[in-house]
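This is the structure I want to talk about, given as C-alpha cells.
One protein chain omitted, others in place.
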Amino acid sequence: MANPPWTRRHIISLSDFQPDEYDTVLQTAASFQEVLSRRTKKVPALQGQVVANLFFEPSTRTRSSFELAAKRLSADTLNFAPGSSSLTKGETILDTAKTYLAMGTDIMVVRHREAGVPLTIAQEMDRLQSRVGVFNAGDGQHEHPSQALLDLFTICTLIDEKPSLSLLADKKIAIVGDILHSRVARSNIWSLTASGAEVHLAGPPTLLPKLFAEFVTSSISAAQPQLARRLFLHWSLEPAIENADFVMTLRLQRERMTQHLLPSLREYHQQFGLTHDRLRSCRPAVKVLHPGPVNRGVEISSELMDDPTFSLISQQVTSGVAVRMALLYLMGSGKI
Amino acid sequence: MANPPWTRRHIISLSDFQPDEYDTVLQTAASFQEVLSRRTKKVPALQGQVVANLFFEPSTRTRSSFELAAKRLSADTLNFAPGSSSLTKGETILDTAKTYLAMGTDIMVVRHREAGVPLTIAQEMDRLQSRVGVFNAGDGQHEHPSQALLDLFTICTLIDEKPSLSLLADKKIAIVGDILHSRVARSNIWSLTASGAEVHLAGPPTLLPKLFAEFVTSSISAAQPQLARRLFLHWSLEPAIENADFVMTLRLQRERMTQHLLPSLREYHQQFGLTHDRLRSCRPAVKVLHPGPVNRGVEISSELMDDPTFSLISQQVTSGVAVRMALLYLMGSGKI
Partner (left out) sequence: MANPPWTRRHIISLSDFQPDEYDTVLQTAASFQEVLSRRTKKVPALQGQVVANLFFEPSTRTRSSFELAAKRLSADTLNFAPGSSSLTKGETILDTAKTYLAMGTDIMVVRHREAGVPLTIAQEMDRLQSRVGVFNAGDGQHEHPSQALLDLFTICTLIDEKPSLSLLADKKIAIVGDILHSRVARSNIWSLTASGAEVHLAGPPTLLPKLFAEFVTSSISAAQPQLARRLFLHWSLEPAIENADFVMTLRLQRERMTQHLLPSLREYHQQFGLTHDRLRSCRPAVKVLHPGPVNRGVEISSELMDDPTFSLISQQVTSGVAVRMALLYLMGSGKI
C-alpha cells in the first residue's frame, strides 16, 4: 500500500488519528472484507498470538465481534468474565491487566464503564516496556473507536468499493440523539469531521448542551482548525437531516428518563425518532445507521429499521468484523 | 451413501422427518463416531465456518456437547451468554439473531424457554434470504430434536453397528414420566413411532393427560396414519415396561411439586421410579435411557443408573457429540 507503515500500538481515541491512518484502516478492512467472502474465511496473520477480551462492562455484540475477528486472524482468545473474577476479591484493574500481560497476552481489548480505563492500562503497559497493544472497546462516555471506524467503513464502501476518507468530503451527515452521553458520537465526531464532511448534531438540549458543543468544537479547532467550521448543532431534528446523505441515530439509554433528562420515550420519538416520513427531507439515497442494540420505536421506527433500502444496521455489524480484523492485524503485525 | 442428498437447512422438529433423513443422520453419526475413536479426533469439515450457540436458556451439558461437536468439525464457535447480553438492554431475540447473522454466523444453535423461538428465527433467516441454518437445541415444552436423534442412535448402534431406523421395527419402547412438559418426549415420540416401534407412554394422569395423548395420536395419524396405532398410553408403569426392550425415563422438574401436579417425589419414585426390581418384567436385555441431568432416587434408583448392564446414560452423552457433529455437518455441508 501507498500509506506509511502503521506505528500506533494502542487504539484508544480517534482524536489524533491522521488521514493516512484512517485510509490504512479502511483499505485493510476492505481486504479482510474480501477474505470474509471467500470459502475459507480465516487467515493465519495472528497465529500463536493471544487476544484477551477484558470486558469489565458486559457486552454481547461487541465482544462476539472482537472474538470472531481475532479467531478469523487465527489468534487464540481469552475472555475475562467480571462476574467470576478477582475484582470481587479486591484486585485492581491494573493488576488484572498485568496478570494478562504476564500470561503472554499480545492484545488486550478493554471495555469499562469508566472513561479512561483503557488509556490507563495502555500507559501502564508502556511503562512496563511491554509490547502489548491495548484496544479501547468502549470506555464510559469517552470513546468507542472501532464503532466509529466501522461506521466510516460502512459509509465509504457504499460510495466506492475502494474506501477512503476523502470520499466523504462533500457529504452531509447527521448524528441524532443522546450526544452528551454517547461514546459512539464522540468517536464519530472525530472521524467524520476529519473526513471533511459536514457534521450536524441534533438532540434535545438536555442531551446536547451548548457548553458541550462548544467544548467539542474547540477541541476540534485545537486539533485541526479548518474542520471545526464543519460541525453544526441543532436542538431539533429537521435542520440536521435536511438534505443529509447519512443519518446516524444513537441508542437512548432508558436511565436518561429516571435522570429527568427526558420527558418520555414517546415524546422523544415524536421529536427525534427516525421514520420513513421524516426522511423525506433528506437526500433521496439517504441511509440510516444505528450502533445497536436498537430500542425499536424510540430512536427509529421498526419499519424503517427493517427496511434495507434505508437501513445500514446489518452492514454495520458485518463491517465490524472486517474493521476489527484490520485493527487487530495492524496492532499485531509488528509482533509477528 | 445410498440416501438422497440432505436438503434440510434447519433442524427444528422431527414431526416431518422422513425415514431416509433419519437413516442419513444415523449413518453420518456412525462415521463420526468412528472418527472420535481415532488418535486425531478432528475433521476439517466446517473449517472457517462459525457456529453460534445462542442459549437464551442456560445449559451446561447440551451447550458443551454442541460446542465440542463444532470444534471437532474445526468450526469457530461463539457463545452467547444471556446474562451479559443486549437482551437486558431491550433488544429483541430476532435482533440478536440478526446481529449474529450479520457477523457471519453459518449455523445458530438456539435454546429458549419458549416454544417456537428457533422456528421464528429460522423463518426470519429465510425471509432475509440468508443461508444460515438454525438448530433447535430445545425450545420450551416443544421439541429437542438432537436429544431424540442421539437416543435413536444410541439404541440402534446397540442393535447393529450399522444403524438404521428399521432396526427398531419390532421393538417395544417405553417413555416414562412427565410426558406433558417434556420436549424430549415429544421429539422421541416422532422418531420412535416413525421407526415402527411400539411406543408406550407412562406417567401419572396429571403429567400425561388423556387430552394430550389424543392430540399426539391425532398429530401422528395426520402425518402417518399407520404409525398412530403403535402409540399406547398408560397411567401406571407396569403395562408400559412389560416386555419392553428399552425404557426411557424423563427428568422430573422439581417445580411440578409446587404446581400441585405431584403428591411427593417419594411417592412418584414408588409409582414410576425405575429400579432393578421393576425391570424384571422387561425383556432380559432391557436397557434404560435418561436425557440427564438425573435426579438420583427419583426417576431412577442410583444403583440402576450406575449399572452399566442396564444403563445407557453414558453412551447417550457420547452419542450426543457424534450425532451433533453429523447434524452440524449435514446442515453446513452445502456451504463449503
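A few comments on the model shown:
Labels A and B are assigned to the chains in the order they are written; within every chain, residues are numbered from 1.
By our rule, a residue touches a chain if its C-beta (ideal position, glycine included) is under 8 Å from a C-beta of that chain, and two chains touch if they have at least 3 such contacts.
Fair warning: this is a prediction, and the values are worked out from it, not measured in the lab.
When the omitted chain is restored, the residue from A:Asp20, A:Asp76 or A:Glu114 that touches it is A:Asp76. Across B:Arg113, B:Lys162, B:Arg229 or B:Arg296, the single residue that touches the chain missing here is B:Arg296. When the missing chain is restored to the complex, the residue among A:Thr96, A:Thr157, A:Thr249 or A:Ser301 that touches it is A:Thr96.
Mapped onto chain B, the interface with the missing chain covers residues 36, 39-42, 55, 58-61, 64-65, 67-68, 71-72, 81, 83, 251, 254, 292-296, 314-318, 320-321.
Although one chain is not shown, part of chain A still touches it, namely residues 47-50, 52, 76, 78, 80-81, 83-86, 89-92, 95-96, 98-104, 336.
The working rule: only the chains that are shown with their structure count from here on.
As a whole-number value, the distance joining the C-alpha centres of chain A and chain B reads 42 Å.
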